[in-house]
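Let me give you the structure first, and then I'll get to my questions.
Yeah, one chain of the complex is gone here, protein chain that is, but the others are all in their spots.
Letters are used for the chains, namely A and B, taken in the order the chains are written, and counting of residues starts over at 1 for each.
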Amino acid sequence: MSISPEYVLQVENLNAEYNGNRALVVEQLGLREKELMGVVGANGAGKSTLVGAILNWSRGAAKVSGRVWLDGEDISSLSTPERVKRGLLLIPESQLIFHNMSVADNLAHHATSKVDGRHIYSLDDVYDLFPNLALRRDNMGWQLSGGERQMLGIARALRMAPRVLLLDEPSIGLAPKLVSAVLETVRQLADNGLTVLLIEQNVHAAIEVVDSMALLDQGHVLAKGSVDEMRGDPRIAEAYLGGEAS
Amino acid sequence: MKPLRMLSWPLMALLLLLSPTLFGGSSALYSVCTTIAIFAVMAYGLDLIVSDLGEVSLAHPVFFAVGAYTAAIASTRYGLGPIETLVLSIIVVLGVVGFIAFVTLRLHSFIFSLVTYAVTVVAMTLASNWAFLGGSDGIPGIPAFEVFGYRAVNEAQLWPIAWGLLLVTLILVVAFRRSKMGYAAMTVHLNPALARSSGISPERIRMQVFLASAPITASAGWLYAYQRAYVSADILSPYFLILMLTAVVLVGRRYILAPLAGIAIILFQERFLSYGAYVDRIILGSVLVLVLSFLPGGLVGLFRDLNRRIGRSRQPHAESQTLKT
Partner (left out) sequence: MNFLQHVINGLVIGHGYALIAIGWTVLLGVARLVNFGHGQMYMLGAFVTWFSMSSLGLSYWVALPIAVLVGALVGFIMQRIMLNLTIRQDLVSVMIATLGFGYILEGVAALTFGSTGQILDTPLSLRDVYWGDLWFTWQDIAVVLVTIAFFIALKLVVEHSSVGRRVRMVAEDPKLALLAGINVKWVYLGVFCFEGAAVALAAGMVAPRTPILTSMGFDEVIITFVVVVLGGIGSVTGSYLAGLGIGIFTAFFGAYVSAAYSTAAMFVLLIALLVLRPNGMTQSMARH
């Protein structure tokens, strides 16, 4: 297996384990330019571990092995901050903003000048995209609602000029109306040129916005393909029923 | 392995008792061995806290000092014999520990360590200024160790006492590690949440382990007073604390003979490879820092690592590349 030029983000034999327990075994996964890929699967299937492994980041003590390429560059031996500087941005599932800082402060941190090919979202860009945040710009992180925190998390990532955006379960704990709003925004970002990997337990909502999907089960990729292909896949229907609960 | 072990322990203990004699029997040799035994006992007390409970107690020099000062004051001013002074030492130290434990009961681990450190510094102030403790001159003239007619007037005669104390300490430490309290302490150390949900209260265990460990270190101070025949505030100098800590981490954690080996190595360097008091200090401090930073498994861990690497280099390796953070 080797790198394929069509992929912006590519992983090969990406494995992760916690205390000797295998949590992730992904042989091959690739993301094309401007593609919005949804990764679905039951709880504990390894979805969060996947995006963490791509950045070599976890809140636990995960041991990661395997190769990761971004725009053809092998970033497997780079530290997390170095990968972030190359435009790999992860918005984790929980604890995704700085609670003791104001919204404005959270957004003040941004990518510095030269980042070729990547759009640096300015404060105005971000406030246009999320008018609610503009209204709350002087509030502290802990004062925000769940939906606002999610928006702030995405906004923070945009300020870092992402090449690839990795979203871990943005819909968790959000009311259905908010879920659609958030996912619609993600779709909008993809339409504007962003490459996105979307982790979602809510298959129902995800299938409406993604271009392609991958199904994860116990750390393995069971199936992947375009959204139309996956709609007809019986295993997705199974995940559908599992996803219905949220 | 077990039956062989059962035979070898008494044999090793006997060998240990006879070793100074076998190696020449000079007074200096008996002196070094006695000192090693005393400091090892001192270190074992700390070992229970650091290796088993997993906390940092910087108050153990105070326990050591309590043992020494009690022995000194009780024997010189009140004419008590060694056994009485030992019992008294233990009572006093339990009082001190009780106070510390009461104060620190609900504190987080680093504030707890700060408080123990402060206790030591305050004790140093007291020892240097308080007339009752002899002030800066200390308490001289401690009588020779005499018990049931056995009088230890020189190093060779004090050595069996030191050896006995060391043996008793080893037995106590082994018993502790096999006991319910020892098991509870390890659980609290490795997984406080699990401990709590199993009905173990980390605070109570911490207090209990302290109550068990302080008398051990105090007894070392007790015998030290008899060996030196005087006690002064320098017994609270940082040297003893650094010595204890280094001995506990140098060889490896939770090996029963590790503190003894650690003390022996350090004292060996001081007596036979010394470069002057200040350089020795730098060496001791550096050993502590380097072992903690780069050899978390101590010397034993280092040997194991090397063995593993030698073994691995003989096999073709098919392991996947591990990524750095």
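As a convention for this text, a contact is a pair of C-beta atoms (placed from the backbone, for glycine too) under 8 Å apart; a residue touches a chain by one contact, two chains touch by 3 or more.
Everything numeric in this text was worked out from a predicted model, so none of it was measured.
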Given B:Ala28, B:Ile83, B:Ala118 or B:Ala229, the one touching the chain that is not displayed: B:Ala118
Full-complex contact with the absent chain, from A:Pro81, A:Pro131 or A:Pro176: A:Pro81
Missing-chain contacts mapped onto chain A: 55, 57, 59, 79-81, 84-85, 89-90, 92, 95-101, 105, 108-109, 111, 156, 160
Where the unshown chain meets chain B, residue by residue: 50, 54-56, 58, 102-111, 113-115, 117-118, 121-122, 124-126, 129, 238, 241-242, 245-246, 249, 278-282, 284-286, 288-290, 292-294, 296, 325
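Definition applied: only the chains that are shown with their structure count from here on.
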Distance between chain centroids, defined by C-alpha means - chain A, chain B (Å): 52
